[in-house]
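Presenting chain A:
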Amino acid sequence: MKYTSQMVAKPYFIAAIGLFVGQILFGIIMGLQYVIGDFLFPEIPFNVARMVHTNLLIVWLLFGFMGASYYLVPEEAETELHSPILAKLMFWIFLIAGAATILGYLLVPYATLAEITMNDLLPTMGREFLEQPTITKIGIVIVALAFLFNIGMTILKGRKTVINLVLLIGLVGLAVFFLFAFYNPDNIVLDKMFWWFVVHLWVEGVWELILGSLLAFVLIKTTGVDREVIEKWLYVIIAMALITGLIGTGHHFFWIGTPGYWQWWGSIFSAMEPIPFFMMTVFAFNMVNKRRREHPNQPAVLWALGTGVMAFLGAGVWGFLHTLSPVNYYTHGTQITAAHGHMAFYGAYVMIVLAIISYAMPMLNGRKAANSAKSQIVEMWSFWLMTISMVFITLFLTGAGILQVYLQRMSDNPLPFMVVQDKIELFYWLREGAGVVFLIGLIVYIASFFIGKDEAEPNEA
Partner candidate 1 sequence: MIEKKPSTTVETIVFIVLIVLTLVTYKVGETDMSGIFVSLGVFAIALFKGALISEHFMQLKYASGIWRWLILIWLILLGIVIYIAFTV
Partner candidate 2 sequence: MSQAFTKSMARNIFYGGSMFFFLLLLVLTFDTVESLPQTDNRENLTAQVAKGKHVWENNNCIGCHTLLGEGAYFAPELGNVHKRLGKEGVIAFIKFRPKNGIPGRRSMPQFNLTDDELDAVAEFLKYTSEINTQNWPPNIQG
């Protein structure tokens, strides 16, 4: 670590991991509700558990992105962070607002929450992933602005690298597209259409810029490959991501009351969305193969390689499987979508945040470059446990989805939704099993921070 202000990243990373645990616990609860319908009913109905599960994911990834930015921007810009105090203040505001919102979900009925937060003044609640009370949304905007100001000022006064620039564009895009969350017309078609301007343009747009720059940073640091080469790759990857992803938004406009031509535009462009992810995989492996040094932090390299592969599989391959409109006609809104969502989020965004945490944490804990060999082995175990169980979660959900599509939508005698759900119960049990393994993997991951704490780090080869 070169600058003391990078230390502000540490609480962000710790909070991210803590919320990650919460997300997985609620995932396990939901998985159980899929097979034991009245589990925890009526205390925690499925919709509440899901809201907590998805909102925690978004919040902890945002914590991860912010922590990552506070860590890497000063190092890239070769200057201290503009205002570490502002960063610390925003951390607490964001954490308290986030925790209060989650508690709100859990403690009072959603309709009551809407009432006490005066949703009727500016109704924005009750839409998937954007369930937060309007006041929380405003809080998110304020935190995002303060964060962008802090990061932007640091970049302005320091060295302007491509990684910093791309990261900044991604973060600004994140904040700008979030503003569509405040647009909630009475017309459900318009509502759905612009809802995707937040959701799609985040995860299949500007977040890929953040992903790309974080990956490039970790690769520069761990492989020692020439910055010029890595930056060139970064530009081409994010160019392809936006070129395919922007019009690729159309693959959400097939069946929501928007004109039919989106079936063509959406299919053609989203069919190319795997290209940037494929390039990212090639990029990561290429750089590691060309490495000029053996970095002592092996798990960080593993996470970086893993994110390339899993993002390509989850976002690229599983996305492509159901993105063409004739296929999507049958798979839209089934467990196929859930399968894709799980692996894509894990591969693209969870793993990149874990990669940067893995890289930065040893330094934030006062070590030179890496944890002890013992700790690294435990962390790599957690990598494989979580990654393989996520592959199985995806496969089981895909199995469930294929059966669901067949029984409910394609067979000569289509069955009602709930009948079909009973028939595919086995897959949900298997998914729950894989989910428990994932939780074990996460516990092992956390354990890796405490194991071999006092032992020396392996020497650089």
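The rule we apply is simple: contacts are C-beta pairs under 8 Å (C-beta built on N, C-alpha and C of every residue); 3 or more make two chains touch, one makes a residue touch a chain; residues count from 1.
Here is how the candidates were picked: all candidates are chains of the complex that A comes from, given by their letters.
No experiment lies behind these values; they were computed from the predicted model shown.
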item: Selected neighbour of chain A [touch, this complex] from 1 or 2; value: 2
item: Interface residues, chain A side, partner candidate 2 - complex; value: 30, 33-34, 36-38, 41-42, 45-48, 50-51, 110-111, 114-115, 119-120, 123, 125-128, 131, 162, 184, 186-193, 228, 231-232, 235-236, 238-239, 242-243, 246-247, 249-250, 253-260, 262-263, 265, 329-330, 332-335, 337-338, 408-410, 414-418, 421
